[in-house]
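What you see is the complex with one protein chain gone and the rest in place.
Labels for the chains are A and B, by order of writing; each one numbers its residues from 1.
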Amino acid sequence: MRISRHPRISRRAAAAAAAIAVLLPLSACGEGGDGGGSTDASGKIEGEITFQTWNLKANFKSYFEGVVDGFEKKYPGTKVNWVDQPGEGYADKISADAAAGTLPDVVNVSPDLVAPLAKAGLALDLDKAAGKYEKEYLPGAWKSHQIPGMEGTYAFPWYLNTGPLFYNKRLFKDAGLDADKPPKTYDELFDAALQLSKKSKGKTATLANIPTIEDFGRYGVPLMDKEGTKFTFNGPKGVELLKKYKELYDAKALDGQALNATPESTGKKFLTEAVAMNPGSALDLGKFKKEAPSLYKNIGITPQITNTGKDNMYVMGVMVNTRTKQTPAAVAFAHYVTDAAHQMSFAKKVAIFPSTEGSLDDPYFTKEDGTDDTRVRIAAAKSVKTAVNYTPVLFSEQMKIELRNSVGKALQGKESPEEALDNAVNNCDRLLQQS
Amino acid sequence: MKSSSAVTAPRTAATASRAVTDGPRKRIRRQLPSSPWLFAAPGLLIVGIFILYPFVSTLINSFTDKRTLIPGEFVGLDNFRELLHDDMFWIGLRNSTLYILGVVPALVLLPLLLAMLVQKHIPGITFFRSAFYTPVVASIVVVGLIWVWMLDERGLVNAVLEAVGVGSVGFLSDQWLLLLSAMTVTVWKGLGYYMIIYLAALANVPRELHEAAAVDGAGAVRRFLTVTVPAVRSTMVLVAALSSVAAFKVFSEVYLMAGPNGGPAGEDTTLVMLVQRVGTGLTGRVGYASAISVVVFVVTVALMLLVLRADRKEDA
Partner (left out) sequence: MSTVTETRETEQATRKTEGRTGKSGARKRGRITDENGRRMPVWEIVLRYLLLLAVLALMIGPFLWQLSTSLKGPHENIFSSPPEFLPGSPTLHNYERVADTIPVWDYALNSLKVAAANVVTNCVGATLAGYALARLRYRGRRAATIVFILAMLVPVEGIIIAQFTTMRELGLNNTLIGVLLPGCISALNVLLMRNAFLNLPYEIEEAAYVDGANVWQRFLRIALPAVKGTLAVVAIFAFMGAWDDFLWPLIVLSDPDRFTLTIGLNYLHGTFANDERLVAAGTVIAVLPLIVLFGCLQRYFFRGVGEGAVKG
């Protein structure tokens, strides 16, 4: 929100700075100007860099301190400052830093965060700077940080995240469904959901979330044209999905509070057995065991519902700031933290999956040991091999809200599904052109 | 600070502006010529650099199509024209206006009754006064978390409602109940603040008026209407001004309870929430968000002037 190129205003700011310096003792720790480094990563790996992660400190402090130590030992003369930001407000934080030229050298991002940064010329093109590392990663993962309409790849793939769908076997049985044959496709899901709500007289909902862009993707709706210039989820297939959801909503097979649900609130609903199915991760099993023993006895685990045969996954990436003064060290560190060995050791700490070639064949992801955790992990690792990040890279936070609100209107009956999706697509297209 | 608590830490313009006219007496006037500005300088500097200068750049931005990472070009009144056709803007305007209608009458009346309750000096009254002020002291984020937990489907309020047989109410899922819940929180948090203002005003009501009315045989209700209300009327105007300006700028309560999305289908979005949603993030439309900010600013100034005018008539 600024006009720094305006010389008059800069001068005024400088005068203000001088005035303040007189009034207050300064302990400024300003970083250098915007003058950038180079895209050449072949020089000597040295100097001080800053690495920013996204809400990982609370649980993985010692892991990251170990990674930083290892890097500094491997490359004497380097120093890595690790900073972690809270989950909430991460996009605000990055955009303020990006706008002001204070983005750290190496930044943990997701594809939708990379896209605007790359367009603004702030993300280093790794095809050019680090193309030699491409073969170390799963091809799909490497591509996930490419942006339609732009050449290049703008972040190293880091960890992948996917999870199974949990379901409540008792509720399935009560409704006369075969608890050992949970639905696999959307049609099966809709049938089961309608039966569940009918048998329970509307007391038991099957789903607690309204359809998101990933649901449209898994349903087989084409989301965007190839060039990345316009959205297409208002086609017949998209309308069909939304109509079906409307039917579920009216039959109370989709929870009445779904329109305003958060991941926490849906998790609680599943925990209290008010909802029959909920997506989750391997971490959740321990929680069920502790907090809801009766649910845990009846827990069923099944792959995500999909019509395309491919699950959805989320991809995390690590990008390098083009303005870094230490390009070689920044690229080296971004690679170091995402290489096979480190991804593997990180995966063993938490239920995520490495994006490096061959890592998923590790016995850790293939060999049963009889525990629930392992069972979930192996199933998920298998699906992650073919999984897709359905969310288009260009689908911004504002567009997600557009879709969410349009879906909400359709479910409430304020707009027809066709109308609602047309509006959503129009608004998203407009946002796309303006971005 | 940038406390986003809207109604509860009101920006008291009215408190100050009245006395602009009855300036200092002339006898205190010969002093070091530089000293007045020296006294005011730190305040003017801070407010100028960190509030007004950013606001002026916001004003300039509202005529551009600037985005977070892309410098904008001058687009004239395009942003304001777009506002007229933006459904979300009208929803925001509706909700911010509804907020005034819902919150202001409650905040004008309830704290007055509360002030009358704690006015009498009975033992322990200082404790009650302090206790009633506690919600004002607590941060809005904490207050939000507390009430989300209270009004949760399985929170305290619903547990009580279920225990007495009413059944669970979806305070946090229905669009209107959500707005109502947020208003309740705003009122709850603001009661103590305005109670104090009324308490100060009640101390100024001459007791003879009450006695005369009592002699006339007026009942409590009648005395309230014929003695108390007229005596504190100008304070009621002040409270109405403060609370309506704050209500129009409401952000935190609704954001915390309805979520960043603004409730079901975004129907609970307020104008300031829209500013935040449209203008922040890496793909934020800074220019357009600035235009909404400008509208909020203009309406707030208008509200202020309106009330000040009513107040001036009162004094006359």
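The rule is short, and it goes like this: a contact is a pair of C-beta atoms (placed from the backbone, for glycine too) under 8 Å apart; a residue touches a chain by one contact, two chains touch by 3 or more.
None of the values given here were measured: they were computed from a predicted structure.
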Omitted-chain contact residue, chosen from A:D97, A:E273, A:D339 or A:E418:
A:D97
Chain not shown: contacting residue from B:L77, B:L101 or B:A200
B:A200
Which of A:N59, A:T229, A:S345 or A:T386 sits in contact with the chain that's absent?
A:N59
So one chain is hidden, and I want to know which residue out of B:V75, B:I100, B:L238 or B:A258 touches that hidden chain in the complete assembly.
B:L238
For the full complex, which residue in B:F74, B:W90, B:F128 or B:W176 touches the chain that was left out?
B:F128
Note that chain A touches the absent chain at residues 1-2, 4, 10, 13-14, 16-17, 20, 24, 26-30, 50, 52, 55, 57-59, 81, 83-89, 92-93, 95-97, 99-102, 104, 263-264, 267-268, 271-272, 287, 290-291
Give me the chain B residues in contact with the hidden chain, please.
1-5, 9, 11-20, 22-29, 31-33, 35-37, 39-40, 42-44, 46-55, 57-58, 61, 68, 114, 117-123, 125-126, 128-135, 137-142, 145-147, 149-150, 154, 156, 158-160, 162-163, 188, 191-193, 196-197, 199-201, 203-204, 207, 210-211, 234-235, 237-238, 245, 249, 251, 272, 275-276, 279-280, 284, 286, 289-290, 292-293, 296-297, 300-301, 304, 311, 315
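By definition in this document, only the chains that are shown with their structure count from here on.
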Can you compute the centre-to-centre distance for chain A and chain B, using the mean CA position of each chain? Integer Å is fine.
37
Mind pulling up the chain B residues that touch chain A in the complex?
42, 45, 48-49, 53-54, 57-58, 60-61, 65-71, 88, 153-154, 170, 172-173, 178, 258-267, 277-286, 290
Okay, in this complex, where on chain A does chain B touch?
1-3, 5, 9, 12, 16, 19-20, 23, 91-92, 94-95, 98-99, 113, 116-117, 119-120, 122, 256-257, 259-260, 262, 265, 268-269, 272, 396-398, 401, 404-409, 411-412, 414, 431, 434-435
